[in-house]
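The complex appears here without one of its protein chains, the remainder shown in place.
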Amino acid sequence: MQVDLTKVKAYGDTLNDGAVQLSFTLPVPAGEEAREAARQLALKMGLESPAVTEMADLGAGFSFFVVYGRCPHSVDYTAIKIPKREHEIMSFDEVNEFVRRELKKKVVVVAACTGTDAHTVGIDAIVNMKGYAGEYGLERYPEFEAYNLGSQVPNAELLAKAVEHGADAVLVSQVVTQKNIHLENLTELIELAEAEGIRDRMLFICGGPRISHELAIELGYDAGFGPGTLPNHVASFIVKELARRKKQ
Amino acid sequence: MQVDLTKVKAYGDTLNDGAVQLSFTLPVPAGEEAREAARQLALKMGLESPAVTEMADLGAGFSFFVVYGRCPHSVDYTAIKIPKREHEIMSFDEVNEFVRRELKKKVVVVAACTGTDAHTVGIDAIVNMKGYAGEYGLERYPEFEAYNLGSQVPNAELLAKAVEHGADAVLVSQVVTQKNIHLENLTELIELAEAEGIRDRMLFICGGPRISHELAIELGYDAGFGPGTLPNHVASFIVKELARRKKQ
Amino acid sequence: MENKLNLDQAIIDGARAAASRIADALHSWISLYTTTTIERAVARLVGIDGVDAAGVPLPNVLVDRLHEKGLLGHGLLSWLARAMISTGQGPQEIAEAVAGGKLDVSAVPALPEEKWRDLGDGLAAEAAAKITARRLEREQMMATAAPERKPLLYVIVATGNIYEDAVQAKAAALQGADIIAVIRHTGQSLLDYVPYGPTTEGYGGTYATQENFRIVRRALDEAIKETGRYIRLVNYCSGLCMPEIAAMGALERLDMMLNDAMYGILFRDINMRRTLIDQHFSRMINAFAGIIINTGEDNYLTTADAYEKGYTVIASQFINEQLALRSGLREEQMGLGHAFEINPAMEDGLLMEIAQAQLCRELFPRSPLKYMPPTKHVTGDIFSTYLINGMFNLVSILTGQEIQLLGMLTEAIHTPFLSDRYLAIKNARYVFNNARHLGEEIIFKEQGRIQARAVELLNRAYALLKEIEKIGLEEALERGFFADIKRSRDGGKGKEGVVLKEKDYYNPFPEIFLQRSAAKDDDGRAC
Partner (left out) sequence: MENKLNLDQAIIDGARAAASRIADALHSWISLYTTTTIERAVARLVGIDGVDAAGVPLPNVLVDRLHEKGLLGHGLLSWLARAMISTGQGPQEIAEAVAGGKLDVSAVPALPEEKWRDLGDGLAAEAAAKITARRLEREQMMATAAPERKPLLYVIVATGNIYEDAVQAKAAALQGADIIAVIRHTGQSLLDYVPYGPTTEGYGGTYATQENFRIVRRALDEAIKETGRYIRLVNYCSGLCMPEIAAMGALERLDMMLNDAMYGILFRDINMRRTLIDQHFSRMINAFAGIIINTGEDNYLTTADAYEKGYTVIASQFINEQLALRSGLREEQMGLGHAFEINPAMEDGLLMEIAQAQLCRELFPRSPLKYMPPTKHVTGDIFSTYLINGMFNLVSILTGQEIQLLGMLTEAIHTPFLSDRYLAIKNARYVFNNARHLGEEIIFKEQGRIQARAVELLNRAYALLKEIEKIGLEEALERGFFADIKRSRDGGKGKEGVVLKEKDYYNPFPEIFLQRSAAKDDDGRAC
């Protein structure tokens, strides 16, 4: 089995069979016509010989479908370049040691879950003493001074606190993503910071279940962290990046 | 909520949001590049803002993805015309009564599951005494003479038996569909019947979990029956169609 | 209720007694205060509705004026009665006049109580009659509906658009849901007013407004006709406007309310006093309206570890129960919350879930427990999530739960799609039916893992309650006993809305509301 990485296709049980599974609802009542509509929708996505394996009547004029088909599209895997945080990850002790050696001052971070978002578990995982998955949070790092403002913090208030504490880094969490509210909130924060002329005085870092580093860069942040992030990942990035900037 | 039936789109939680769910495997190892490849594949299907909600390492250089996205494609539901079996469905008693009244002879059917396919449950459900879901099978119909040849019957043997018994209808079941073996088998049967000049001497009816009436017509059959078929559906079709032809 | 866990009744009684004393301590001061939202609720109950030119709800306009002038401690209703006498207008016109600047609240003349008291009492009686009418309406509809099968299937709709919510609510009912909750916009609980009219934009959910209540109620009443089953409507009686939402719900025949004594403090950083005062008034309304409340202990397990802190759920249920009793709620109206939130990767985690669910069942045998699905540990692997939800359903039927919040296969991804609910209902129906009498057939080994876990939970809950009894609930909240969240006594939002009652404070509603609850049923319990 030799995969052509310039033309990667989905794999069901045979190389390049293109097998994919789909499910969706259509706002039409269940029946042969609905089944055909589901098939046609799959065809429009380019699927070959789509099979509707399940049709269920959802009541009130909706029906639900499970479809299997063969997707002829392929992806050039060799051409994919993902912007990555370049700094290597250090341990709790290494980070503190690094700060003492290279930065020679405590690192101040101000963190919040902003807007109307009240999901603190993610930001707490990074900042609070207890940390996450056995890794201590930033509050526990002797060389860090961390302020966790909690949730539902307006962007303006977050910035004011960041200035007040002389923050080296602002950490912002966004969990609710319905109607892309997280993108709106995150964009507003950066715009406010630019308007106040403090964008470049500190690192802006965002995180959350639908955040990737790539997205964060697009939104004008210095870094982004998604699911599974541990406190030392973030700490490593902050201190290395601060050191890099210091040198410039 | 007013659905435009000429432009039906998938429905997640808002009309025309186009929400669909996908899952597939790619023959590349799990990682950020793989995640991006999955996203790009979804983009190629036309999905907007696809989100990879799960990536799992399947070992041996494969990874599995669950993706949600918004499908901009729509289907013209008003333009869908499904070929349907036109005859109305009669009950056991009505069918027998109809035969006595209109056909005035016993209806002979010869049935089998053909090729190397050994799945008899489907054809037995239609033909055997016991029937299916409380509906008696054709063997029980006093006005029918039914021969069930069982499974793994070669097409040639089925045709020979049909001729031998002077069949009015040939019933063929195909359950295994891997690599479209069912299409090959069904096509071969019709070609053989044509070659032997008996295609028009009897009805050819097929059935199975992946058979639709539409597909059957395409393959040159008189009717096709899919999942959920009951014996009286088939019996009704046979007797009405025989009567129609008799009149012509 | 069969005793399957070998629990020590003395410990149960001790825990309940401790919780009772904790509640008594709170009630030593709760009745001394009113709040802006309580008075706004009174305004709503007597028919004041609508918004001013700037979009501010009239109950807020009126209460704010009274508060500014330091008049709120006397109670809105005495002022209103006097204003009605002095102006000859009805409540709504008076509110409009105040909003329009045509009536200065301090301009209403003082009058001796005999002059306005009957009018005030009459307004309250009229409001109570309206609520009673809605309660009877519900009881009648339920009496003619198909008998219910427990656990009831509870799903949420959360599109942000009330019209879309209504479509989905109805579809869910047709698919078999018994209970539909319309989830609220992420920011609503911190609004110190209730938005007005139908709304079509919200994140994470749709605003709770009286018009929105009506729209979904109407859709569900259609579903009741079509299905022959009674379909319950739920909203959130929490945040800074608990009493007002209770009033709106009572008037619009909602059937259940998320209405916890501590949720706002812990999860919304609302001031402690404000919350504890508001919950009491709102619960009296709910009690009178025949509404089932849902408490929020399940939420603790989203911030604290579900295995480590399982006992805090039990302790909190005892407290919520005692507070609820003091607001006139019957046990049958207490949907005490708990949840299936132990990390699915835990060996024997299912046994631990069974122990906790069975324990809740045996401790609160008359309460329609609200059982929350796995949320925290589920992932974007929708297949696994679907399966874990099935195990949750299994524990529910095994332990005799009553209100089953259905887990959604996309819990880790987005607010539920129409199809997610369909699949969730299908999941629950399959499991409940296929394992219908499993609970009756199964006995837990004496002192085995399940019994041992239940006993441990109870013992630790009792110890915690004794501790809280000593230090008081306020101190317990300051120390982070619940949900691993610490809240300071004087912190939090909304404390400016807490008002000391004057000696002549007038508000006839509590008496009316508690009266009904004081009546006894056959068992000699309040009804």
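The letters A, B and C name the chains in turn, as written, and every chain counts its residues from 1.
One rule holds for everything that comes next: contacts are C-beta pairs under 8 Å (C-beta built on N, C-alpha and C of every residue); 3 or more make two chains touch, one makes a residue touch a chain.
Owing to the predicted nature of the structure, the values given are computational and were not obtained by experimental measurement.
Note that the absent chain touches A, B, C when the full complex is taken as a whole.
Note on the undisplayed chain: of the listed residues B:16, B:74 or B:120, the one touching it is B:120. Note on the undisplayed chain: of the listed residues C:70, C:448 or C:480, the one touching it is C:448. When the whole complex is considered, the residue among A:54, A:93, A:164 or A:191 that touches the unshown chain is A:54.
Touch with the chain omitted from the figure is made, among A:5, A:43 or A:66, by A:66. Where chain B meets the missing chain, the touching residues are 23-25, 56, 58-60, 62, 64, 115-118, 120-121, 124, 150-152, 176-179, 181, 209. Within the entire complex, the positions of chain C that touch the omitted partner chain are 344-351, 381-384, 386-388, 390-391, 394, 409, 423, 426-427, 430-431, 433-438, 440-445, 448-450.
Touching residues on chain A toward the chain that is not drawn are 1, 11-15, 19, 21, 51-54, 56, 66, 68.
Everything below uses one rule, namely that only the chains that are shown with their structure count from here on.
This structure's chain pair with the greatest number of C-beta contacts is A-B. Work out the mean CA point of chain A and of chain C, and you get 33 Å between them. Between chain A and chain B the centroid-to-centroid distance comes to 44 Å (mean Cα coordinates, whole Å). In this assembly, the C-alpha centroid of chain B lies 51 Å from the C-alpha centroid of chain C.
Shared interface positions of chain B, defined as residues touching 2 or more other chains, are 1, 11-12, 15, 19, 21, 51.
In chain C, the residues that reach two or more other chains under the touch definition are 167, 412, 414-415, 417-419.
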